[in-house]
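The complex appears here minus one protein chain, its other protein chains still in place.
Labels for the chains are A and B, by order of writing; each one numbers its residues from 1.
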Amino acid sequence: MKKVLMYTLSTCPWCMRAKKFFRERDIPFEFIDYDKADEQTQKMIREDCESHGEEIAFPFIKIGEDVVVGYNPRKYSEFLES
Amino acid sequence: MDTGKRKEQLKAMFQRVIDPLGYKYSPDTELVDFLLEQEVMLEKEKGSPFCPCQGLTGEREHDMQLVCPCIPFHREHFDAMKRCWCGLFVHKDVDDPDKLLQISRKEFEESGKKDRF
Partner (left out) sequence: MLPWVFAINENELADGEKKLLLLEDKTILLVRQEGNYYAMSNKCPHMGCPLSKGNLEGFIIKCPCHDWKFDVRSGEFLAAPEIKAPVYDTDISEGKVFVKMDGEL
């Protein structure tokens, strides 16, 4: 199974919905809340977002090698299955 | 100040800003209520009602463009989605906000800014 890593915000409803999507399907994932993270972790997340040409917008989800920014169940499924 | 009261104040202030831009509050009232509550908390903690779905960097120039409503600073991107990033605001003609997708900045730029979503 592909590794799923999410960058999220504790204040963002779309991050909550994204987590729910994976939980409902019993797909294990790791997540880091950007707003609760220490400065060094925040910097790492910002650099990761920017290296993918994205703004610091959440949820930022890595499914294997693929990246989805935003709540997009169709893309989550597509990348999980590909 | 009481959170509920501040939520109503922010709601009224933002209404005057979004109306001339062609936006309205999302018909999803539960989402609107949740997001405004987050903004009141962010205002208490950080001094301004920042977007609850975008990340602050600590650089004033960047962060000030994330104070709600941030539509003026992301106009073409949000217009393409017919919503703002967090979905608090939608275009006035939107009746079913659940049909609107979040399109990332990169996807939007790669689409050649065409309305193909």
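We take it that a residue touches a chain if its C-beta (ideal position, glycine included) is under 8 Å from a C-beta of that chain, and two chains touch if they have at least 3 such contacts.
Everything quoted here is computed from the prediction, not taken from an experiment.
Considering the whole complex, the hidden chain is in touch with B.
The omitted chain makes contact with just one of the residues B:G4, B:P27 or B:P72: B:P72.
Chain B meets the missing chain through residues 13, 16-17, 20-21, 48, 60-61, 64, 67, 71-73, 75.
We adopt the following convention: only the chains that are shown with their structure count from here on.
With each centre defined as the average position of its C-alpha atoms, the distance from chain A to chain B rounds to 20 Å. Interface of chain B with chain A (complex): residues 31, 34-35, 38, 41-42, 52-57, 85-87, 101-107, 109.
Residue ranges of chain A in contact with chain B, taken from their complex: 9, 11-15, 34-35, 42, 45-46, 49, 52-58, 68-72.
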